[in-house]
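Note that one protein chain of the assembly has been removed; the remaining protein chains are unaltered in position.
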Amino acid sequence: MARYILKRILTAIPMVLLITVLCFALMHFAPYDAIDAMTTPKMSQETINLIKAKYGYDQPVYVQYVRWLDGIMNGNFGYSIVTKQSIAADLAVRLPNTVKLVLPAFITAYILAVVLGLIAGANKNKKADKIIDAVSSVGIAVPSFWFAMLLIFALGYKLKLLPIVGMHAVGKESSITDFLKHFIMPFLTLTVSFMPANIKFVRSSTLTQFSEDYVLVQRAFGATKSEIMFKHVCKNVLLPVITRLGMALPLLVTGAIITESVFSWPGVGPYFIKAIQGMDYPIVMIILVLSSTMVILGNLLSDILYCLIDPRIKEMG
Amino acid sequence: MEETLEKKEKILSAADIRTTFHTHGRTVQAVRGVSLYVESGEILAVVGESGSGKSVLMKSVMGLMPDNAEVKADEITFDGQDMLAMDPEQLRKMRGKEIAMIFQDPMTALNPLKTIGSHLMEVLKRHRGMDKEAARKEAVSVLNQVGIPSPEKRLGQYPHEFSGGMRQRVLIAMALCCRPKLLIADEPTTALDVTIQAQILDLLKSLQEETGMSIILITHDLGVVASLSHRIAVMYGGLLMEEGTTEEIFYSPKHPYTRALLHAVPKPHSGGKERLEPIPGMAPSLINPPSGCPFAERCKFACEDCRKEIPQYRTYSETQRAMCIYSGEELDHKEGEVESHG
Partner (left out) sequence: MMKEKRNKDKSIRIDSVKLALKHDKAAVISLILLGIIILFALLAPFLPMEPNATDIANRLKEPSLTHWFGTDEVGRDYFARVIYGGRVSLIVAFLAMLTSLTIGVAAGTIAGLTGGIVDMILMRIVDILHSIPWMVLVTVVSIFLKPGIQSIILVIGLFTWMEIARLVRAETLSLKEREFILYAGFSGVSKWKIIISHIIPSVFPTIIVAATTSMANAIMTESSLSFLGVGIQQPMSSWGSLLQNAQGTMQNSFHMALIPGLLIIITIFAFNKLGNLLRVYVEPKVMSGEKE
């Protein structure tokens, strides 16, 4: 088993490196780059060359790449072309804000999805299942930003209950109640957007389990409905559910781009979108690398969890 | 096999079982009026092709049919108890305890995430109220009984660590846990290698002799039951074509289908001179079953009357009856004619 884990880690590393190369290449061949942002057509070629040398853009591509990569490993994520501020410093503020929003929303959504999916699967074609299935079917068709707008309209405008912008009212940064007031609507939006697909997954997994032969065998040996549900089906359904948690890792960085944008929540989302619209490449590159690394790490985590929990795979390691 | 002179008790007695189920907007008549019985301590073989209704019949008796199925019967009595009058909870308590059933595919019959031990101990705890220690000991003993070596070690292992044959033994062990009066084995060897088949069947036979339980063995292979069963029931198209003792069925079958089945099975003593004849044609549709004898389409001797309505049973002895418009003698004549022309 340890060997399998080691092997997986070893294959993950080249993938991450490959991603960094791709991201760098993508940015390098962009039609507009950092130098263009800093220079005007009026400047002489000499001035332009000086600026290029200052920022290291006169070096061959691979040297630039290595320097960039080296910088990342040491925590130096570069500087924004537009604001000239340290990207690492920006992210140090933005990332926690995103996590504060995504983590509770995802956990809530996942737990609810598991419970609802199990209930639906256990009551196939009965009322509970029909309702849950219908709601989740509609749910995956609802754009999250539209739902956000609905909430804003109802709770923000009409009922004037909650603030609709940002994470804190100015001057109230340390107030928990103020934070919660700002938090509720984006939290609800995100939770509601995470749930439907997961409900469907759990429901379908549960239905599959109930139609397996071993369930018939259990019935043939007199197991009660709840024994079958809690001692057998639950376990088999929870296995892929838990292992899939790893894939949620990237959500902590880029899982709420749309929601954060709608609510002007000061997380990675708006930061990224602004960078895209302003062609602020260094920021875009870093976020690309960061989120892709999270995906790869997440898959790695999933595989490792599988290895640890599934008795069939424990052996094969 | 010698018949004892005393009248044996009937452990299971069923009359006119009819099972239909609804799927894809259609109604399938899987079992169309079958009556049979099993005596205490005997092995009854239920033989038939795929689609004959034999599995559905047994699942109906056990109450294991899915929700979209309707089971009707005039009588289902087990060990003196009226099963038709029982509610689902009472039926559930009997399953695994007084009647046990094992199925065809051992590879998917066990929960891959639970150990063999937990499978066994669950049943012991449920039906015999044993605590963990006692259940463990009993589980080991029952694994021994079915011939699994190093049972203590095996208890903590998972299904994927067992071969198909071993898994089937485990399932038989599960069935034995509560010393049931009746064991229903639904094609227990079909998914296994030929050599393992023989082992499992031998195991069943010796267990039956040891414990005195009755066994219903469902199979599509008549050859398998020759040395195993006391009586045989032959099913086709959702109906019982013929039933009788093993001797009666093998040496004087009275139904064309039974005869055809026998012609299709190689007999070890024939010295290789017989011709094996497969039965031409396909099984009848159970959605729109033919109005007459279900075998009429494929029967060598079928006539117009055969297709009109389902024939009555003719009784040939205390144990043998067959559902055919012709008597055994008439069939003998007809066969003779065919052979002399043929």
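First chain written, first letter: the chains are A and B, and each begins at residue 1.
The criterion applied here is as follows: a residue touches a chain if its C-beta (ideal position, glycine included) is under 8 Å from a C-beta of that chain, and two chains touch if they have at least 3 such contacts.
From a predicted model like this one, the values you see are computed outputs, not experimental measurements.
Touch, as defined at the top, links the missing chain to these shown chains in the whole complex: A, B.
The chain not shown here is touched by just one of B:68, B:90, B:206 or B:312, and that residue is B:68. In the complete complex, the residue from A:43, A:92, A:140 or A:308 that touches the missing chain is A:140.
Residue B:21 is the one among B:21, B:257 or B:326 that touches the chain missing from this view.
Across A:109, A:233 or A:295, the single residue that touches the chain missing here is A:295. Shown as candidates are A:51, A:258 or A:309; the residue that touches the absent chain is A:258. Mapped onto chain A, the footprint of the missing chain covers residues 15, 18-19, 22, 26, 30-31, 134, 137-138, 140-143, 145-146, 149-150, 152-153, 157, 250, 253-254, 257-258, 261-262, 272-273, 276-277, 279, 284, 287-288, 291-292, 294-296.
Residues of chain B that touch the chain left out of view are 21, 23-26, 28, 30, 48-56, 65-66, 68-69, 104.
Rule of thumb we're sticking to: only the chains that are shown with their structure count from here on.
Annotation: 55 Å between the Cα-based centres of chain A and chain B. For chain B in complex with chain A, the residues that touch the partner chain are 62, 64, 92-97, 100-103, 105, 108-114, 122-123, 126-127, 158, 160-161, 171, 174.
Taken in their complex, chain A has these residues touching chain B: 212-214, 216-224, 227, 231-232, 235-236, 239, 310-312, 315.
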